[in-house]
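Shown here: the complex without one of its protein chains, the others still in place.
Labels run A and B following the written order; every chain starts at residue 1.
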Amino acid sequence: MKNLIYLTGGARSGKSSFALQCADTYDRKAFLATAEAFDEEMQRRILKHKEERGDGYYTIEEPLHIDRAISAMPGDIDVVIVDCLTVWAGNLMHAFDSDEVIMSYLERFMTVLKEPPCNVILVSNEVGMGIVPDNAMARKFRDITGIINQKTAAAATQAWLLCSGIPMRLK
Amino acid sequence: MKNLIYLTGGARSGKSSFALQCADTYDRKAFLATAEAFDEEMQRRILKHKEERGDGYYTIEEPLHIDRAISAMPGDIDVVIVDCLTVWAGNLMHAFDSDEVIMSYLERFMTVLKEPPCNVILVSNEVGMGIVPDNAMARKFRDITGIINQKTAAAATQAWLLCSGIPMRLK
Partner (left out) sequence: MKNLIYLTGGARSGKSSFALQCADTYDRKAFLATAEAFDEEMQRRILKHKEERGDGYYTIEEPLHIDRAISAMPGDIDVVIVDCLTVWAGNLMHAFDSDEVIMSYLERFMTVLKEPPCNVILVSNEVGMGIVPDNAMARKFRDITGIINQKTAAAATQAWLLCSGIPMRLK
């Protein structure tokens, strides 16, 4: 059985670094980036993460169809880091108005996670521990992210919360 | 001695589901809802929670006087879920300008929690782990919610933090 490691935490809590650390126990590694570089700030953040990763990663960029991207992973890959589910949630909301369509993406992803072709490390974010946002879109984003987090964490073989760079085992 | 179970976590972290799960160990159950359906979004959220609960709950709606609502609980009730303290805090702020009045409500609630007529499950929220809000009302809301959380968690026989649907024992 493959490992499914779920990592969550706030912004700059050390999630991506811990994901790389978890992946280091494996040989052939892939990185599935869900972020797209829309502006300069995002380009800088993506580049910074890429530098932290160094070589040795087969990189795929996929904003929406992460189910397919994992299914189509080359057969010699031992582990893939999916970084991150929160950006994926934002991409889905940007692409589709319909909750049903968004949830169908999540369902297909969950199906792939049941029998993934390699070990999977999922990086997500805690976004629901601040003040209730004023605007309805942000509240919807919290709802969708929360559902994604609950479903994927429930399916995971390991789950961790990162806090100030320190991993706490959730399960 | 009655159990006083305190649950907290971010939005969509699985608090209400875990509250139902905790209540399932008891026979005759009540649900004390503090939310009022001001608009369509809230009506949807309330209805959704009601459907998740299913039958088998005696439901009370009380935005402010939750101390009285618990005191007046029918004698055959084994457990009441109070969902949630954060909405109650918002209701108190909406109803009263005076901090003293708000704190007097909290004091009366704490008195009832010392010797409740049945087991109590308190649902609250983490709202203070984001950026400091721009407006003074939101900062005051964080303060009041924080005080309520500290006092009720201190009085609790069990406390849990929900994170991505997974309960972590606080005490």
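The rule is short, and it goes like this: contacts are C-beta pairs under 8 Å (C-beta built on N, C-alpha and C of every residue); 3 or more make two chains touch, one makes a residue touch a chain.
Since this is a predicted model, take the numbers as computed values, not measurements.
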Residue among B:Q21, B:Q43, B:T111 or B:Q150 touching the omitted chain: B:Q150
For chain B, the residues touching the chain missing from this view: 6, 8, 10, 124, 126-132, 136, 139, 142-143, 145-147, 149-154, 159, 161, 168, 170-171
Residue ranges of chain A at the interface with the undisplayed chain: 9-14, 41, 126-131, 133, 138, 141-142, 163-166, 168
